[in-house]
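The complex appears here without one of its protein chains, the remainder shown in place.
For clarity, chains are labelled A and B in written order, and residue numbers in each chain start from 1.
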Amino acid sequence: MEIYVWAFVVGGLICVIGQILLDVARLTPAHVMTILVVSGAVLGGFGLYDPLIDFAGAGATVPITSFGNSLLRGALAEADRSGLVGILTGIFEVTSAGISAAIVFGFMAALLFKSKG
Amino acid sequence: MSNQKKKTLTPVQQEYQSFAQSREPKRSVVHNCFTAFVVGGTICLLGQFIQNFFIWQFGFTKETAGNPTVAVLIFLAALLTGLGVYDHFAQWAGAGTAVPVTGFANTIASAAIEHRTEGFVLGVGGNMFKLAGPVIVFGVFSAFVVALIKTILTSLGG
Partner (left out) sequence: MLQGHQSWVFSNRPHIISTGTVVGPFEANGPLALDFDLLHEDMWLEQDSFEKAERRILEQACQKSLSKAGLRKEDIQFFLSGDLVNQITPSSFAARTLSAPYIGLFGACSTSMEALALGSLIIDSGFGHTVLCAAVSHNATVEKQFRYPTEYGGQKPPTAQWTVTGAGAALLSSQGTGIHTTSATIGRIIDMGISDPFNMGSAMAPAAVDTITAHFRDLGVSFQDYDLVITGDLGRVGHTIARDLLIKHGFSVPDDRFSDCGILIFSENQPAFSGGSGCGCSAVVTYGHIINRMKKGELNRVLVVATGALLSPLSYQQKDTIPCIAHAVSLEINHQE
């Protein structure tokens, strides 16, 4: 039960950080998303992101920050198994669902829909 | 950083910019943060429900349920983008829709839909990652650097 509350709060707070970067720092959306994704990877490197996922569930896995963390996790897991080269071979291991889904559904949207203006 | 920019401006330009800025409507930061909080939180809450649904109904574990959850959210965002409603909602919600993975899906779907007029290969295929590209490039590169540093440090320490 508690996880629902924290999912809402943590997810909301990460979005607020994004909003502040947009409105106060006047960065473009692409810059904001990039900063968040890199932050996810860096926090993951310090071992701070996985505990956040345990605590807030989807509040940590749904924002784009988790993408950076997942890329890192894939790289580290494969590096554990195969050494340094594993960093390159393992990066997309965990995130392939997200990227594949985005490409597939994006392409299907282009097949089915026209811009509405 | 903005002061560095100001140093390259002439005094006339600097004076004009403060003249203009005092006459511009201010962004309602507090209001935007509030709507971003509520919408972002709701999308994550929805993600939590979907995640639990996958755990209970389909036997995914806590670790593996994240993947189909993200896929479902991406599907919904792509669908709403195609139906032409996502952008109107997002104008109001700001970072609330841009920061969750729905924002990522919207950048890909909207670019793909828009460039269909240039054909599927060059248009859709060539432009799909116009806005999402930076996220992927910097995500991968930062993960690479962090993983490299971490692996080297652990092998030095261990």
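The rule we apply is simple: a residue touches a chain if its C-beta (ideal position, glycine included) is under 8 Å from a C-beta of that chain, and two chains touch if they have at least 3 such contacts.
Not measured: the values here are computed from a predicted model.
Novice: Going by the contact rule already stated, which one of A:29, A:63 or A:86 would touch the omitted chain in the full complex?
Specialist: Answering carefully, the residue with contact to the hidden chain is A:29.
Novice: Taking the full complex into account, what residues of chain B touch the chain not shown?
Specialist: Answer for chain B: residues 9-10, 12-14, 16-17, 19-21, 23-27, 32, 81-82, 84, 86-87, 89-95, 97-98, 103, 106-107, 109-111, 113-115, 117, 130-131 touch the chain left out.
Novice: What does the interface between chain A and the hidden chain look like in terms of residue numbers?
Specialist: 22, 26, 29, 114-117
The rule is simple: only the chains that are shown with their structure count from here on.
Novice: Can you give the whole-Å distance between the Cα centres of chain A and chain B?
Specialist: Going by mean C-alpha positions, chain A sits 9 Å from chain B.
Novice: Applying the document's contact rule, which stretches of chain A touch chain B when the two form their complex?
Specialist: Of all residues in chain A, those touching chain B are 3-4, 7-24, 29-34, 36-38, 40-42, 44-45, 57-59, 61-64, 66-68, 71-72, 74-76, 79, 84, 87-88, 91-92, 97-99, 101-103, 105-110, 112-117.
Novice: Which of the residues in chain B come into contact with chain A in the complex?
Specialist: 27, 29, 32-33, 36-51, 66-71, 73-75, 78-79, 81-84, 94-96, 98-101, 103-105, 108-109, 111-116, 120, 124, 128, 131-132, 134-136, 138-140, 142-144, 146-151
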